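A single protein chain has been omitted; all remaining protein chains appear in their positions.
Right after this comes chain A.
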Amino acid sequence: MSALHLAILMPFIFAFFVPIFYKSLRKIHTGWIVLFIPVILFIYFIQFIPTLLQGKEIVRSLPWIPSLNVDFTARLDGLGILFALLITGIGSLVVLYSIYYLNKDKEQLNTFYMYLLLFMGAMLGVVLSDNLIVLYTFWELTSFSSFLLIGYWYEREKSRYGALKSMLITVFGGLCLLGGILILYVIAGTFSIQELMTQVNVIVNHDLFVFAMVLLLLGAFTKSAQFPFYIWLPDAMEAPTPVSAYLHSATMVKAGIYLVARMTPIFAFDSSGLWVWLIGGIGIFTLFWGSFNAVKQTDLKAILAFSTVSQLGLILSLFGVGAAAIHYDIDENIYTVAIIAAIFHLINHATFKGSLFMVAGIVDHETGTRDIRKLGGLMNFLPITFTVALIGTLSMAGIPPFNGFLSKEMFFTGMIRVLQLDIFNMETLGVLFPVLAWVGSVFTFIYSMIFVWKTFGGSFQPEKMEKKPHEPPIGMLIPPVVLGSLVVIFGLFPNALLGGLIESVAYSVLPKFKYEVHISHWHGFGPELYMTIGVIVIGFALYQSQGKWKKIYDLFPKKLTLNKLYDSFIPSLETGSNLVIRSHMTGYLRSYLAYIFIFFIGFLGFTMWSMNAFVLNTSKVGEISIYEIVLSLLIVIGCITIVFAKSRLTSIIALGAVGYTVSLLFVVFRAPDLALTQLVIETISVALFLLAFYHLPKKFRHPETRRFKLNNALIAIGVGLVVTLLAISSYSTKLFDSISQYYVDNTYDPAGGENMVNVILVDFRGFDTLFEISVLAIAGLGIYGLIKLRLARRSEK
């Protein structure tokens, strides 16, 4: 195990100890102890940057299940380190923030930090695993930890609803992803992403390729909340705000983007263009749809949730369009700008959206509400928070000089260049990309303005707030201020600080090209500039005239929303599965017995038939004498009598008759010991039956319908037939020699006995006999207990 593996596993290991710290150190907020983990990991990962900038990557392998080709291979390359830094960096800030957000006396901190660490480890595992099965395992773990964190305030109805919704949708996607991974394995025979990359030609030309792609993308789209799966993300906002900032904006929802980026070197070679169209199309539509819906929200976190949906769409669409670059063989590839824009925006989004979530949390914490209809005029009470919020929203809206402006300009560039692509019908339908991009950006501008001005501008309404607002404690301000500063710094010096990192990430996504990232603030008077000016002008005009056009939201029928669809689907799923379960889980033991018998018949019968196992070998069979025919007939008559007996006594006597006949058969079969034992046992058994006879009810048989009897008879005959066939075949086939000869040879010397059966029982297999006696003793104790228990209870009464 290498240090890299240990880094991934460290949060898991530490999560075990969180409850201990919580219990033994009640005076210290548990968050202070947990804070060490992401900080240490952040420092650990950042020291790899110089190595990675030289174009090297770090691979450490750890065999896990070699027989299934599953190895825990950790691979740190440009893409991996970007995410690892996001996870640990934002993670540190979020933990610091949560220390002030969650009251140590009122909240269950142990579970909170356990879940958070669980998520951190799982997310690191997703982005650093080279083996797809390992990746999938961590992927599902992130879904589970997200479920637990959304449902953290489980006493709230809405939390439980949101948690379940996110779980169902993301786990559905996770299972699709697993399907895609297995198909890839069927095609290429490996789970390793690196090895898959060497077999691109085989994979892309395979018949199953399209299925693998669609399943994989379903996994990515559900996780990254793309249309139409985005509906879980707004409901996930029921989680505590640090969680929303961390999981549902900066990291987990980007796992889908990570997957798309990671798989681009394989799937981008797809010659049908499906990869580009699906990701680009769904992404750009989600950008528009998310921003359009964000405008009508009144809850600060809901605005941010829809904004996240829309921004994730933006990043995905860039990765989708950028993948088209692989089909061009030019050194100065003009399409790779989309990839660079995507990576740059991924970083920027984490900074500005993280800070905005924290701002929303502060506002909620300080005023007791997140409803923009109640908020307003907080500018004077929360000046620092306001500054951060202003920087964050301006960056999100794409206003210079912040980092969001730079990536938004590059986004426009990427989308305009789509028009110049001459593959996949891009020259005709591709015009939708810049149009939707621009419209989405206008709405982004509007909700950004709503977010900041409805909260901090306008008139102060103290009567609608629960508390008198003032600045939060300094520790709660540090994380958003740090992120806000990054927004400014990245905006001013993008090349110096991020250029190298972006280059190495881009190299992981499309290894074919050499990148020289140059992000410039001024592009000259190009279409991008006019688009940005248009966004600002039109956006401002629409923001001012909201009352006049907001009625269009009422045009959509309320019954046709995706949420309504989900809400009606879940109960019908529940009733459906209930119906299926009730149809066979009757609660009657007899039904289950019948299933076992039917399975026995079917499974054994089918196996014997398919393996050609039925053999009839009559060469060695012994001769039949008249005794045996008589005894056999006696058994058959006894059985029939038992089945049709009307009274208890008859059936007990018939059972005894069968038993005695069997002991006579043992005599014929040269087994005197068996015959004697059977004789004794049968006598005692019959006596016991007769003893119980007095205590059991007179009514021996219960009314049974003809159909009931017929079904049982059919099953019974089936079982009898299969056993007969089994008996004949097992007699007729000898797969290996009997081990009995050893016992025969050793009975007299050294065991010193003459009766072989006895010697086997008491010498060779003495322990068997000992345990047999133990079983009898246990049964005896059980019987004694059952009878005594009744007596004790009677005397109590």
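Keep in mind that, in the parts below, a contact is a pair of C-beta atoms (placed from the backbone, for glycine too) under 8 Å apart; a residue touches a chain by one contact, two chains touch by 3 or more; residues count from 1.
To be clear about the criterion, contacts and distances are computed from a predicted model.
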item: "Amino acid ABC transporter permease", "Spermidine/putrescine import ATP-binding protein PotA", "AIM24 family protein" or "Na(+)/H(+) antiporter subunit C" - which is the UniProt name of the missing chain; value: "Na(+)/H(+) antiporter subunit C"
item: Residue touching the undisplayed chain, where the options are A:Q420, A:T561 or A:T769; value: A:T769
item: Positions on chain A where the hidden chain makes contact; value: 588-590, 593-594, 597, 618, 620-624, 628-629, 632, 635-636, 639-640, 642-643, 648, 651-652, 655, 658-659, 662, 665-666, 668-674, 677-678, 681, 684-685, 688-689, 691-692, 695-697, 699-702, 704, 712-713, 715-717, 719-721, 723-724, 727-728, 730-731, 738-740, 743-744, 747-748, 753-757, 760-761, 765, 768-769, 772, 775-776, 779-780, 782-783, 786-787, 790
